[in-house]
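A selection of the complex's chains, in situ.
In this document, chain identifiers A, B and C correspond to the written order of the chains, with residue numbering beginning at 1 in each.
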Amino acid sequence: MKKLNIKIPLSVPESRRNEYKRNYKDLTNNSGHLFLIAGDQKVEHLNADFFGTGISLEDKNPEHLFKIARASLGGVLATHLGYISHYGQDYKELPYLVKLNGKTNIGPNELKNSSRLWWSVEDIIKFKKDSGLKIVGIGYTLYLGGQYEAEMLATVGEAIYRAHQAGFTTLIWVYPRGSKINEEDIHTIAGGAGVAAALDSDFVKIKYPYISKDRLNTAKKFQEATQAAGRTKVVCVGGSRRPVKALLEDTARQIEVAGTNGLAMGRNLHQRSLVEARALARALGSIIFKGKDARQAYQIYNSLR
Amino acid sequence: MKKLNIKIPLSVPESRRNEYKRNYKDLTNNSGHLFLIAGDQKVEHLNADFFGTGISLEDKNPEHLFKIARASLGGVLATHLGYISHYGQDYKELPYLVKLNGKTNIGPNELKNSSRLWWSVEDIIKFKKDSGLKIVGIGYTLYLGGQYEAEMLATVGEAIYRAHQAGFTTLIWVYPRGSKINEEDIHTIAGGAGVAAALDSDFVKIKYPYISKDRLNTAKKFQEATQAAGRTKVVCVGGSRRPVKALLEDTARQIEVAGTNGLAMGRNLHQRSLVEARALARALGSIIFKGKDARQAYQIYNSLR
Amino acid sequence: MKKLNIKIPLSVPESRRNEYKRNYKDLTNNSGHLFLIAGDQKVEHLNADFFGTGISLEDKNPEHLFKIARASLGGVLATHLGYISHYGQDYKELPYLVKLNGKTNIGPNELKNSSRLWWSVEDIIKFKKDSGLKIVGIGYTLYLGGQYEAEMLATVGEAIYRAHQAGFTTLIWVYPRGSKINEEDIHTIAGGAGVAAALDSDFVKIKYPYISKDRLNTAKKFQEATQAAGRTKVVCVGGSRRPVKALLEDTARQIEVAGTNGLAMGRNLHQRSLVEARALARALGSIIFKGKDARQAYQIYNSLR
């Protein structure tokens, strides 16, 4: 595990550098690596990810996410302000990243990609003060390509700037989209990572080509993305449901070979019972935060179920 | 009847928590349950709901709504500022929820779903002060799906935040729309309820599949929606005209079985004479506020006609 | 003639209630009834209403409108700020209502219905102070239905609110539009009147089905519109050119039977010579302000030509 050496971006003013460091430590469990518990699917997929075949009944209640985050020992919960506003008082110890935009999966995507901010950064600053919670940063989903690219780039550019002005950390989801775009293509994914760097984000969440069969080579090729991101750190999306062992191997390989700085996980966690999710989260945390290998992590997983 | 235990969202600042509690009590007749008298159809359906075959002639005058609200003993009147501004001085004891947007039923819906705020939350704060009325909160209709989803989500997210900052309560109407959307599907309706929670609303008004024949089972299945809403409370729309007995049974079942926290009713009330509307409103109030069952409520209804 | 009993809307703050009363009296010639001299056609129809066959040559000069308003003894001139700014110094005794928007009749209507404010209410407040003129209120044309409905509703809602905050009176032109809309249908017209009430306007200007042959019955049926408007007062548009006697009869019937509170007249006045327009305006004023019947008014008309 590398010692935590924070390169504070110059857009953070002198007077907010300590605040930024504090937030960065809370965001990354004092490790520089990020374990993002993604909780924005209530908007992105309505109730489809939370209720139905193969989903634990515990997942029907939004509080399930908070319980998992607490059980993860180190994960940061990224979700919309409403959930934090309603449950935060009972989960005061968690670090939160407030997702500032979102869209549903109903109707034509192109028309909705104009994801505007639901709350301004100023609102979040005030919310942190009002709530007394560990709000450590902001998140935003950016779709490249398409009718609203210009609007989204301008919106997130300004939001990141204002977040840094306040000492917040930032993470953006970057997804190139378009009829000619292969969303699993590493070269394209790397391009999105570079845009996140141009926008001054601290972290970027991007896709990972889990479908590839040559998994070691894929991780090597994925270095293109982590290098293109420069000093912006990369976390990959968790991918679709698959055996825990494979999932842990992918995660370890991403960090060790591809050079990512953590992982984001949503459905793969919250669709499980709290006991299962806790075991998986702790196993992932051992890789992300403590440098364990996949085998060790799998043992942790099995010991906790 | 449960004791009133208000979970104040963290977006309400310390200095406005008492104001919020006061508003919440006035909104819910001190019960935590809501009886919403919906009076925004003058915009949504122009004069079609107020004048015509089968509609009491008393309904042609907008003041009819205020008389019903007064007679209901506990209902909150949700309507646009203009009506409150014109009649409020004669109905000072009523609690009001100001509807901030609206659209007509003329022309292509898709193009009008961009329902912008007619008044800012700041205007409503000033209006409360100027008028001395019991303005307890704000309302907004949100259409998910479609061209203006991004604009509407951003508008209502910010409006709810500002309302909470001022100590107002909030209720949003959430309707998923689109060519592939079944508006009576509980899974879809539950999704909308979850979005309301993500947006930090206190209450959400959603559809209820009244058309289903197996009414008890429907109420059970509807738990998906009240659970998806988390700590955001659910009220259902009143549905189309039907026998009073069935209406009271549906209401009782929604609260007892489905887990809703009240009801919203518009045409089913104001299209009746004041005497009829008063009887029905009192019967509904006995279920919503006092935990009476449908049979007891029906007796109240009959005793008042 | 009823005694002037002003119901001040609650959106007018305590400190501006006297200003509002003063404006209301000036707007209505101290009668509660309104005689609106509509002077916004220079934009709506370019020069077509002011120069051409059957139009008095006096009408080619914009000052003609001001001369008629002065001769009317009681009419309020509703026009754009530019005309008031240029001629007001020579007509200081007139009350003015500043029309805040407008569109030409060139090109596709649908695209232009997005009538934005040419001046903010704050500009008009300042203009009143700078000019020392009797600016008594603001006017806005609202098209219901169509692509810009949401924008227009939000614009005029806020404008009326701000006008009331300043003690100004308000009048809005409300026209339902759309491929399936019958613009002469009283039910639809009544719907527009109800929207004006929801928007908190003091007066609404709506269409009247002059084409109907059964004129008394039409006036009775038109009560639907004046009732739907609640405490918002209704004035009808003047309609197309027709014999003076019929025009006076329509006006008297609108007020006595349909329950309107005055009349708006544009081309029917200014396309006449000053002498003719003066005679007609005085005759109309006798009905609107003094409760004369059509026969008496016609005598006045004839005595002044």
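Just so we're on the same page, a contact is a pair of C-beta atoms (placed from the backbone, for glycine too) under 8 Å apart; a residue touches a chain by one contact, two chains touch by 3 or more.
Note that the structure is predicted; figures quoted are calculated from it, not measured.
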| item | value |
| --- | --- |
| Number of copies constituting the complete assembly, 3 shown | 5 |
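By definition in this document, only the chains that are shown with their structure count from here on.
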| item | value |
| --- | --- |
| Angular offset of chain A relative to chain C [C-alpha, multiple of 5 degrees] | 145 |
| Cα-centroid distance, chain A relative to chain B, in whole angstrom | 36 |
| Separation of mean Cα positions, chain C and chain A [Å, integer] | 58 |
| Set of chain B residues in contact with two or more other chains | none |
| Contact set on chain B toward chain C in their complex | 40, 42-43, 45-48, 50-52, 60-63, 79-89, 101-104, 106-107, 111-120, 123, 126-127, 130-131, 133, 148 |
| Touch list for chain C against partner chain B, complex | 7, 9-14, 144-147, 149-151, 153-154, 157-158, 160-161, 164-165, 176-181, 187-188, 190-192, 194-201, 224, 227-228, 230-232 |
